[in-house]
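Read through the structure below, which is laid out as structure tokens, and then see the notes.
Our next item is chain A:
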Amino acid sequence: MTSMSLKVLVSAAVLSVSAGAYAAGSHSGGHHAGEGDHASDGHHSAGNIGRAGNPEDVTRTIDITMYDNYYEPEVIDVNQGETVRFRITNQGALVHEFNIGTAAMHRSHQAEMMMMVEHGVLKGDHIDHDMMNMDMGNGHTMKHDDPNSALLEPGQSAEVIWTFNEQANLEFACNVPGHYQAGMSGEFDI
Partner candidate 1 sequence: MRVFVVTVLVSLLSWAAQAGEYNLTVDRVTIDAGEFTKQGIGYNGSSPGPVLRFKEGEEVTINVTNNLDVSTSIHWHGLILPFQMDGVPGISYDGIAPGETFTYRFPIVQSGTYWFHSHSGFQEPEGAFGAIIIEPEGREPFRFDREYVVQLTDKHPHTGDRILRNLKMSADYYNRQQQTVGDFFADAQSQGFWSALQDRLMWGDMRMMKADIEDVQGFVGMINGKSPEQNWTGLFEPGERIRLRFINSSAMTYFDVRIPGLEMTVVEADGNYVQPVSVDEFRIGVAETYDVIVRPREDRAYTIFAESMGRSGYARGTLATAEGMTAEVPELRPAPLLTMADMGGHSGMDHSGMAMGDMDMAAMESDGMSGTDGAMAMDHGSMNGDMSGQMGGSMAMDHAAMGHAMPEADDNPFYADGSGLIPEAANGGRFLAYTDLRAQRPLYEDREPTREIELRLTGNMERYIWSINGVKYEDAEPIRLQYGERVRFKFVNETMMTHPMHLHGMWSILDVGQDKWNPIKHVISVAPATTVYMETEVDAPGEWAFHCHLSYHAASGMFRKVIVEGGPDSVADGDAEAVDGQEGEA
Partner candidate 2 sequence: MIRQMAATSWLALLMAAPLATAQAAVSEQEDTQSARYFWGVQFEEFEYRYSDDDEELGVWKADAFYGTDEFKLRWLSNGEYAIEEQAYEQLENQLVGQMPVSDFFDVKAGVRIDTPEGPDRTYAVLGVTGLAPQWFEVDANLYVSKDGDTSAELDAEYELLITNYWILVASLDATVAFSEDREIGVGKGLVSTETGLKLGYDLIDRSFSPYFGVVHERKYGDTADFAEAGGGSTEDWFAVVGARLSF
């Protein structure tokens, strides 16, 4: 990972990165999606979707550009067991997300994102970081720091490293409310 993208990451404190690469630091207390505890994490229990990858295992880098409200490319071929580094750039004018999951996972994640909008965390073209990091009781925040996703403001870029399993019907999607339904999703061909 370049120092450039590290800076973005630190300053924004919203990027989701591989848990393996960046431990504690940017994570909200207790809510930590490491490799081992996927099953215990409500959002990612949908099965064998793969896992956060180790940078050392990366065999390929794929550039993904997010526009309003679509990706380029919209179909990505990956191999089973392959670890891919996704370099994601938001070229749109709105906040967008790159999130790896099944349609069902995306659906439930959309409900969370809707909440972020309703609570003013997620604005059209920026994220209210103070609000997002605000302790909402029990040490929980609306922080967006899962290893399978990146939530980017316009102009930002980030990396997601992911190791794929055999899970079919895996999609990458933007779960900002309405965006998925408008067609901002893509398919993984595994």
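Quick note on the criterion: a residue touches a chain if its C-beta (ideal position, glycine included) is under 8 Å from a C-beta of that chain, and two chains touch if they have at least 3 such contacts; residues count from 1.
Candidates were picked such that all candidates are chains of the complex that A comes from, given by their letters.
Nothing here was measured: the structure is a model prediction, and the numbers come from that model.
Participant: Using the definition of touch given at the top, pick which of 1 or 2 touches chain A in this complex.
Facilitator: 1
Participant: Any idea which chain A residues touch candidate 1 in the complex?
Facilitator: 31, 42, 67-70, 93-94, 108, 110-112, 114-115, 118-120, 123-125, 136-138, 140, 177-179, 181-184
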